[in-house]
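A protein chain is absent from this complex, but the other protein chains hold their places.
Let's look at subunit A:
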Amino acid sequence: MATEKRVVFKSAWLPWVLLAPQVAVIAIFFFWPAAQALLQSVQQSDAFGTSVQFVGLENFRNLWNDESYLESFKTTAVFSSLVAVLGLSLSLTLAIFADRVVRGSGLYRTFLIWPYAVAPAVAGVLWLFMFAPSIGIVSYGIRQLGMAWDPLLNSNHAMALIVMAAVWKQISYNFLFFLAGLQSIPKSLIEAAAMDGARPWRRFWTIQFPLLSPTTFFLLVINIVYAFFDTFAIVDAATKGGPGKDTAILVYKVYFDGFKAMDLGGSAAQSVVLMVIVVALTVVQFRFVEKKVNY
């Protein structure tokens, strides 16, 4: 595809006018705050916000020595790997079978994609309701099986709750990309393998799965980004980061430290760490996916 136009319009002022709204919006609401975040991360203000002092990398050193921050890193790692692994494997399973089914596949797709439209906060509320210790319908079922269940007190239960809600919301997204990936694999490849006597299970592992690897990798990155950032609402609605701080993922902690505990420097330093993580993930995604995407 061309990356430049041969034929262009000539005007000294029009392109600037056309660009102006976009540039104004990103300058005021994107670059200015991002620069502020960088600046605040090397400053310390007193409790009343009256004096500000340059402290260099001290905020970052404090983070490094802060048990609860390191704990939040671990929580985020556990949470995002569970969300990514469960979300990808469940949606891949559904996509494989949907790809196989000829009749009704459009109908299945319609029924599988709508959780994408559900707001994370609403998803959090729904799952909280089903799994609430005393009134939840699923909690009732779990109790009938003779097991204890209390996400308000048990951190493993709380983690399970937010993982389920996050996976539920993300399955449709992964499913669509996996299905598109499977359908773009030439049918002749599959037919040739079938003629050579390869059974479905073997065909999947030797042909479809390797050819899906760019899609899988792309989705892995997207799912990690999702688990890191878009799940704030799920956590806030379902567990509020509790019990204790056991489900306080990094984004939740940035919010809590900055807006509830009013530690601006610490919160800004945390933002900067998060920015570095997103930029790294984006770069990885572009370098690898762009290179490997043409099969």
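Please note the rule applied: contacts are C-beta pairs under 8 Å (C-beta built on N, C-alpha and C of every residue); 3 or more make two chains touch, one makes a residue touch a chain; residues count from 1.
Going forward, contacts and distances are computed from a predicted model.
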**Asked** Which of the following names does UniProt give to the chain that is not shown: "ChsH2 rubredoxin-like zinc ribbon domain-containing protein", "Sarcosine oxidase subunit delta", "Alpha-ketoacid dehydrogenase subunit beta" or "sn-glycerol-3-phosphate transport system permease protein UgpE"?
**Response** "sn-glycerol-3-phosphate transport system permease protein UgpE"
**Complete:** Among listed residues A:R100, A:R202 or A:R287, the absent chain is touched only by A:R100
**Item:** Residue among A:F60, A:F79, A:W149 or A:Y173 touching the omitted chain
**Value:** A:Y173
**Prompt:** Touching the missing chain, which residues of subunit A?
**Reply:** 1-3, 5-12, 14-16, 18-19, 21-23, 25-26, 28-37, 40, 90, 93-94, 97-98, 100-102, 104, 108-130, 132-137, 139-141, 168, 171-173, 176-177, 180, 187, 190-191, 194, 200, 218, 222, 229-230, 232-233, 236-237, 251, 254-255, 258-259, 264, 267-268, 271, 274-275, 278-279, 282, 293
